[in-house]
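The other protein chains are all here in position, but one chain of the complex has been omitted.
Chain IDs A and B follow the sequence of writing; residue 1 opens each chain.
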Amino acid sequence: MTSDLKASAAALPIAVRTRSLLADKRTRPLVLLGLVLVVFSVVRVATGANELTSAGTLEAALALSIPLGLAGLGGLWAERAGVVNIGLEGMMIMGTWGAGWAGSTYGPWQGLAAGVAFGAIGGLMHAVATVTFGVDHIVSGVAINLLGLGITQFLAVQVLHNPTQSGEIPSMGTFTVPLLPGWFASIGAHHWFAVSDLANVLFAIVDKPAYFTVMAVALLPISYFVLWRTAFGLRLRACGEAPYAAETLGVNVYKYKYLAVIASGALAGFGGAFLAIWSGFYHDGQTQGYGFIGLAAMIFGNWRPAGLAVGAGLFGYTNGLQLRSPPAVHALLLVLVIALAAYSAWLLYRRRWTSGGISAVCTLLVLWWFLKTHELEQHIVSATPYVTTLLVLALASQRLRPPAADGIPYRRGQGK
Amino acid sequence: MKSLSTFSVRRVGLALAAPVLALAFAVVVTSAILIGTGHAPLDAFGWMWAYGTAPDSIVLTINLAVGYYLAAVAVAIGFRMNLFNIGVDGQYRLAALVAAGVAGAIHLAPILSVAITVVVAMGVGALWAAIAGYLKVKRGVSEVISTIMLNYIANAVIGYLLVPGKLAVNVTGSEGVGTKVIPASGQVPGLAIIGGAQTKVYGLVVLAILVGGGYWFLLSRTRFGFDLRATGRSETAAVASGVNVKRMVIISLLLSGGIAGLIGIPNLLGESYSYSQNFPAGIGFTGISVALLGRNHPLGIAFGALLWAFLDNARQILDLHQVSKEVVTIMQATAVLSVVVAYELVRRYSISRQQRDVAQTLEAREVTV
Partner (left out) sequence: MELRGITKRFPGVVANHDIDITVRAGTVHAIVGENGAGKSTLMKTLFGMHKPDEGTIAVNGQQVTFSSPADAIAEGVGMVHQHFQLADNLTVTENVVLGMEPTSRGFLSFGAARTRIRELGRQYGLEVDPDALVEELGVGDRQRVEILKVLYRGARILILDEPTAVLVPQEVNELFGALRELKGQGLTVIFISHKLDEVLSVADAVTVIRGGTTVATIDPEVTSARQLAELMVGSELPSPATGESTVTDVDVLRVENLCLVSADGRSLLEGISFTIHKGEVLGIAGVEGNGQAELVEAVMGMRQAATGTVDLGGSDMSSWTTRRRREAGIGYIPEDRSRYGLLLDAPLWENRILGHQTERPNSKGLLIDAAGAKADAQRIVDEYDVRTPSIDVAASALSGGNQQKLIVGREMSGEPQLLIAAHPTRGVDVGAQAAIWDLLRAARSRGLAVLLVSADLDELIGLSDTLRVILRGRLVASADPATVTPEELGSAMTGAGAAA
């Protein structure tokens, strides 16, 4: 009795504090991440789907998030400079092939370098078409995707003498983190509420990370610092917001757009190389639309590195879960129910009755679906990452703020 | 009146200059690659020409081109209003699957059966495209991303439906599954219009011609077409002129998806009679390239579709001569990239040329006054 009272008395300030922490811009991401962790723990305990936050799932999620994140970063660089890059997929394809060829011939590091270089060449072509010739960015991107595929198919036959795959790429080597992985693994094995889930997350991060994984992850903060904390980055972003203003201050807009789009291609190429080196070889169709999903992750992340990372993580996670443990995807429905319920509650609290009502109905429908079924059809499971992308964009799109001059052709001296 | 005709004639001339330049550039690039890999370009092109112009190859080319043409028109409707329907591929495959399922299940009078199949295919394609339209109009999601995602989701839906017990049956004599074979009443006989060929042109080549004619009429003769083109040229000006852009987005995506739904039908009713995992895929993406090559013009697209189909077909011979046929893919891709650059250059040239002409004419007029 007394302990109950104490608990509820303690809960009130916690709720209040959570709210103020949520309102604070600096602590909001941490609080949200904590909430997500708790929701997943609840669902895991409720459904017994331990795979939901198992170390294996999370490692797969991380490995799948990285190429998406790299493609998203590629999109970020280009779009921050005002060039829409739908050609990321083609540049990634070129990256996978470059890594497959050089990796199987010379070694993984050379493979990585070749992947990056091939991607950068794709970026250069996009820059020539869009920046120099002012071609519509989407049209050029579509053409680059076609060209990337054509070049790799040709080169595969010509150089690898095998139209579908390369030889084996040797492994790149990993960091060994002392002690921590063992500790996290043992805590994770206990399936304690929240604690084990967090331990699994940490385990997935510190368990023998490959060199290129660490490099790829590091590119995220590096991109942030370059784009937001350096003079170079300010100029680059100015080209995406107001190129003619930048021009009048003596900034060579063409130069920055070129550099941004080439960097964009190089990052996509890195993403492709990651896929090839991680799988141990290049094969035809390896990218599976990651370039496009990466772009979606960037849009979801509101053209910011941290948001993009969350987007990539979300898509990587759903993809990892459906690859590692299709039955656990069923438990994701419950997560969806909780998220939808929270969203409906928020809408109703804001007195938006119609949308709140629709959302509540959807919540009930998904809940019904969850309760009526025990597992999901394999084909539906395989569509999860794509459906997630669509749903998330449908919910987030209206609050987004792309760079003001994104996708608009620029020509020197043509401003008002 | 003289000046009127000079402006129009020049417009046509400039419009033709771009694709010619781009194709020439693609041929040069391909030749360079061939020489670089130790082959004589003229030989390679000669083999392709000889192989591609044989009567049976011509039939094959036309049959391929029918699908490409429909796909390109579907894409072009969107392009004309700056709407990028990258999802034609998913739309037509899903439509072909459902239409095949329906056509395999019904036994009606021949014309009626074909009509139902066509309507079902158009309806499914339109509905699938409408999802992207809804998301764009109501939720502000870029159709570029949503249609790409819908392609992948369509794959999953097709996988889900194409199992025995749903839309598929076990195909006798093979390990695969497919929809029930369409009865003779639902099939469309081929046309023996190419002399000397063993094979026949799809009867539903008529469909492509009708769609092309309808597309031309809709775009250039109707108010709807004017509104659509105005939206593509300047969305702001279109809104100010009274165009309901959201409605236009929905309608044009429905039209685009409906035509996309037709892409697989000539093949389905004229050759394969069943939808299986072997059903041609990727035509939607080819359609994007063909639409770009043909500058969204009904005749330009027809030329582009035939050229693309010819290349796809004729390149098969290259393997026999130890030339990798993928070189043709590079040629096609180069042609597309260079044609969009060429159109942009021609557009810029044409604007500055017109400005100069206007200034000169007016100066001359003031002098004579």
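Here, a residue touches a chain if its C-beta (ideal position, glycine included) is under 8 Å from a C-beta of that chain, and two chains touch if they have at least 3 such contacts.
Here the structure is a predicted model, which means the values were calculated and not measured.
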Residue among A:187, A:246 or A:347 that touches the chain left out of view: A:246
Contact with the hidden chain (one of B:37, B:53, B:241 or B:277): B:241
Residue, one of A:102, A:187 or A:238, that touches the chain absent here: A:238
Contact footprint on chain B, counting only the chain that is left out: 3-4, 7-8, 220-227, 229-230, 233-234, 236-237, 239-244, 347, 350-362
Footprint left on chain A by the chain that the document does not show: 225, 229-231, 234-235, 237-238, 241-242, 244-252, 398, 401, 403-404, 413, 415-416
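The working rule: only the chains that are shown with their structure count from here on.
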Mean-CA-position distance for chain B and chain A (Å): 32
Chain A-facing residues of chain B, complex: 33, 37, 84, 86, 135, 139-142, 144-146, 148-153, 155-157, 159-160, 285, 288-289, 292, 324, 326-327, 329-330, 332-334, 336-337, 340-341, 344-345, 348
Complex contact set, residues of chain A against chain B: 86, 125, 129, 133-136, 138-140, 142-144, 146-147, 149-151, 153-154, 156-158, 163, 289, 292-293, 295-296, 299, 377, 379-380, 382-383, 386-387, 389-390, 393-395, 397-398, 400
